[in-house]
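Here the complex is missing one protein chain, while the rest keep their positions.
After this line comes chain A, so read on.
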C-alpha cells in the first residue's frame, strides 16, 4: 500500500525499532540513504546498513537478518517485484519500500499490511484498479460448496435473474475479465521507467518533520541529478523537480545571499545555477571536458577528423586560445572565465548545440571547494563501480557513500579522478565502436557487442558504467548515422562479464529521441526471449533491462528477441 502520511506511518513506526536498511548501488539510493542515516542519527535509531547490488544479494541479506529484524527499509530496490512472494516474510515483518523503479508490482500496491510504499504523492503511477486485477473467487466456491455438504435443502428459494444463462454469462464474463486483466497487466508492466528520486522522497520526509538540513537538501539534489545523468527521467520531470528543490534551496540559503564576504571555513552554500553541461569541467580542462562530454562529443562528431576540425572552429569562434583551454580550468585567466558561460552558449548555438546550458545547483564549502551536482554524481558513481579491487565487495559502496559527506574531500577527489578516467574510456570506446561500425541494426533494435580485449572493457562489465556507455554510444550513433530509421531504434549492448564463466552482461536502452519518455520495454522482452529459448540468463539486477547471459546462448537469445520485437 502507499503510505500517505510518511511521518506517522513510516518514521514514527520505525523510530523505536531496530531497522535493517537495504540499499541498492546507485547514487540516488546512496543519497536517500545519507538523508535517512542523518535522521536516524538525530533520533538515535538503531539500524544496520546492508548494500545490495541485485536480487540475490537482497534475498540473502533478508534471510540472514530476518530473525533479528522485523522492520526493513528498501532503498531503490524492491518495488517492482512481489516482495511477499520472493521473501516470504513472517506476518509481523514490515517492508518499507522507497524505490524509484516503476512499474510498482501490483501486489505490493494492494497489500494492506506488510508492504508500505514510500512514493512521492502526485507521481503518475497508473496502477490498475483493484477490481481489474484481483477478483474474489466466491462464484466458484459457492457452486462447489453447495454440492459437497449434505445439509438440509432450504425450505424456500428465490429465483435469481436467469440462473442458468447467468451462470454461463458469468463464466464468459470471467474469461473476458481474465483476458482483460492480462491485457491491463501487460500494458502496466510492459515498460520500465523511473519515478521521483528516492533521495527527494526522503528529503520530503525530513522536511515534513522539520528536520531538514542543508546537507540533506544537497543529497536530494545529487539524487535527482543522478537520475538526469543516468538518463532515467524525462527532461520535463527533471526541470519540474529542479523547481521543487529550488524553493528549498532559497529557503535554506537566503541568509548569505547578497553578502560577498560570507565565505568561511565551515560555511556551506547551495546555489541554483544555469551552468554548462560539460562534465567535470571545473575540475578538468575545458578542452578535455568538451571532448569527453557526450553532448558536445556527439554533436560535434569528435570521433572523426571532421569533428576534430569542428571543435577547433568552435573554440576559435569563442575566441578562447588553445593554450588557455587546455590548461586546468582553475588556472584559466580570470578574465576569460568571467563571461565564459554566455560566450560558450552563444557559440554553441551556432554549432547546433542549443542545450549546452542546464538548470542545476552548485555547492560551495570552505574557501575553495565548489562543485556542481553532476560532479558529485560522476565521482560517486565511479567510486561505486571502481574496478580497482581492494578489500571486500562492500568497500566500493562504503567509499562512495563516504564521498558524499563534506568531510571526505579526499575521497571525493579520488572519485573525480576515477570519473575522468571513466569518461575518457567511454569516449574512446564510443569512438572506436562508431569508427569500426560495431553498431549494427538488427531490425527492431540496434546491437553492439564489446569484444574481449578491447581497452577498458573490464570497466563496462559493471551495470552503471555499461548503461552510461550505451547511452553515450546511442547518442553518438544517432548523430553519425544517415539512416533515418536507425535514429529511432533502441539499443542493446553486450559486454564480457566473466570470461572464465563465459558470461556477458547485456543492457537494453530506449531510443534516443527528443521527446523520449525514457520508458524501457527490454525488461519484459528479455524475460520472454530467455523463456522461449531456454537461454541461461540471470535476471538479477534491479533494472530488469540489465541481465547476465551465457555467451553461447547469446545468438539464439538475440534471434528470439528479434522475432519477438519485429
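Keep this in mind: a residue touches a chain if its C-beta (ideal position, glycine included) is under 8 Å from a C-beta of that chain, and two chains touch if they have at least 3 such contacts; residues count from 1.
Convention: contacts and distances are computed from a predicted model.
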Name under which UniProt lists the unshown chain, selected from "Gamma-secretase subunit APH-1", "Thioredoxin reductase 1, cytoplasmic", "Ribosomal RNA-processing protein 40" or "Importin subunit alpha": "Importin subunit alpha"
Of A:157, A:323 or A:482, the one touching the omitted chain in the full complex: A:157
Option from A:67, A:92, A:500 or A:514 whose C-beta touches the chain left out: A:500
Residue in contact with the excluded chain [from A:131, A:346 or A:452]: A:131
Touching residue (missing chain; options A:306, A:534 or A:563): A:534
Touching residues on chain A - with respect to the absent chain: 55-56, 59, 81-82, 84-86, 88, 91, 110-114, 130-131, 134, 136, 147-161, 164, 166, 169-170, 173, 498, 500-501, 503, 526-527, 529-531, 533-540, 547-548, 550
